[in-house]
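Take this structure, written in structure tokens, and hold onto it; I'll ask about it next.
For this view, one protein chain was removed and the others were kept in their places.
Each chain gets a letter, A, B and C, in the order it is written, and its residues are counted from 1.
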Amino acid sequence: MLENNTELIKMAFEESIPMHKFLGLKIEILEKNFVRVSVPFRNELVGDFRNNIWHGGVIATVMDSVGGVIGALHFTSLEDKISTIDLRVDYLRGAEPQAIMVEGKIIRFGNRILVARMKAFQNDQLIAEGKGVYNFVRKNAIGEEADDDISEV
Amino acid sequence: MLENNTELIKMAFEESIPMHKFLGLKIEILEKNFVRVSVPFRNELVGDFRNNIWHGGVIATVMDSVGGVIGALHFTSLEDKISTIDLRVDYLRGAEPQAIMVEGKIIRFGNRILVARMKAFQNDQLIAEGKGVYNFVRKNAIGEEADDDISEV
Amino acid sequence: MLENNTELIKMAFEESIPMHKFLGLKIEILEKNFVRVSVPFRNELVGDFRNNIWHGGVIATVMDSVGGVIGALHFTSLEDKISTIDLRVDYLRGAEPQAIMVEGKIIRFGNRILVARMKAFQNDQLIAEGKGVYNFVRKNAIGEEADDDISEV
Partner (left out) sequence: MLENNTELIKMAFEESIPMHKFLGLKIEILEKNFVRVSVPFRNELVGDFRNNIWHGGVIATVMDSVGGVIGALHFTSLEDKISTIDLRVDYLRGAEPQAIMVEGKIIRFGNRILVARMKAFQNDQLIAEGKGVYNFVRKNAIGEEADDDISEV
């Protein structure tokens, strides 16, 4: 883990990633194995216009980001990357037109694979749960190449 | 199925849903069991700013919408609703800064439950696959109430 | 909920379901929103013969059953049924040749849809997590038919 990179990660995620900047995503807590972000409501994110409910895909988006943030805490080089292998979301209730909080926690951690569990809340009420599987692509590993030979066989 | 509602659904999805309007989502094909939508690239949707790659959550968002569109074709009243129970996405390669196409197809269809399979493409290359499980909430069902008593037991 | 059906459910699940009888599945705790079952190791369940590790599919099987047991607690008729819509398992470590415990908890509950979260343990160590989405088919609902018109559209 890169030391003292917490502020760097926070700034990169909030300011340099266009999707996060658009969402107004803020990292509230950033610990080695726990992340909490908040995203304010904005009208462009509505999916159910009759009830002014957030589009569920936005919650998936924030969950994916939360897994990425928590993975970034475990980068060993600034050139490391993390990509999502799969993402799954269970929607428990519609998200009202107010801020959401999404928390993430690592449940499996290896040199190459990270699995994170995410929960989304509004006013302390659970609104969705998710899981993400991520692939670390570490740039400074000696004698190792990126697992990027992805192809449809 | 509501007759002649194809144009209505197309207009509602493209114009009335704020998230779709923001995304510039266009319904290219809308058949009883097949939907194709396109979404142009825009900079706010970038998740990997070093490589200008779409945020994977946006692809999840469009997949969720595609399942919703295909479900809406099977509404029996304009007051019917469809909500996502769960959504899963497998990311196969990063999405380049150009338009994406997402297709959906029903694989299970009941009065209450719909399961749809989605595929995302760029230039005919498969970039992601997904599945969504949806809950129909039909307003005109006689003697039946909505299954909205969702609660954490 | 059927009153006093706890013993009936326990007996039906342990003795009447052939797969459970084969597995030697025992219901250790059976509460309205919490179930714990145990399954002893047996050699037929091995998937990795070089390391004598349980086949991961057996853990999926037990998780599916745990969701079914917890759903059965909420039957309103002995003729109610519950069927699995989808099941997802994250494997965190290989299961050693000894008993497994699997716990389940409801995270979403409606008249038709149940979502359960499962965890598998060996010696208090988490070895896998899962989610299941289930469909209640209630036989005594007035004016309601079973959602069994499942078809590939």
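Convention: a contact is a pair of C-beta atoms (placed from the backbone, for glycine too) under 8 Å apart; a residue touches a chain by one contact, two chains touch by 3 or more.
Computed from a prediction, not measured in an experiment: that's the story for all the values here.
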- Query: Among the options A:S16, A:Q98 or A:N111, which residue touches the chain absent from this view?
  - Reply: A:N111
- Absent-chain contact - pick from C:S83, C:Q98 or C:N123: C:S83
- Message: Considering the complete complex, identify which of C:I9, C:V62 or C:I100 is in touch with the unshown chain.
- Response: C:V62
- Message: For the chain not shown, which residue from A:A12, A:I85 or A:A99 touches it across the whole complex?
- Response: A:I85
- At which residues does chain B meet the chain that is not included here? 88, 90, 92, 107-108, 115, 117, 126, 129, 131, 133
- Touching the hidden chain in the full complex, which residues of chain A are there? Just list them. 32-33, 85-86, 88, 106-113, 115, 131, 133, 135, 142-145, 147-153
- Message: Give me the chain C residues in contact with the hidden chain, please.
- Response: 16-19, 21-22, 43-50, 55-58, 60-65, 68, 81, 83-94, 126, 150, 152
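The working rule: only the chains that are shown with their structure count from here on.
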- Message: Based on which chains touch which, is the overall arrangement a line, ring, star, complete graph, or other?
- Response: complete
- Starting from the mean Cα coordinates of chain A and chain C, work out the distance between those two points in Å. 30
- Query: So, what's the distance in Å between the C-alpha centres of chain C and chain B?
  - Reply: 30
- Message: As a quick test, compute the distance in whole Å between the mean CA positions of chain A and chain B.
- Response: 21
- Message: Two-or-more-chain contact residues of chain A, please, as numbers and ranges.
- Response: 88, 90, 92, 126
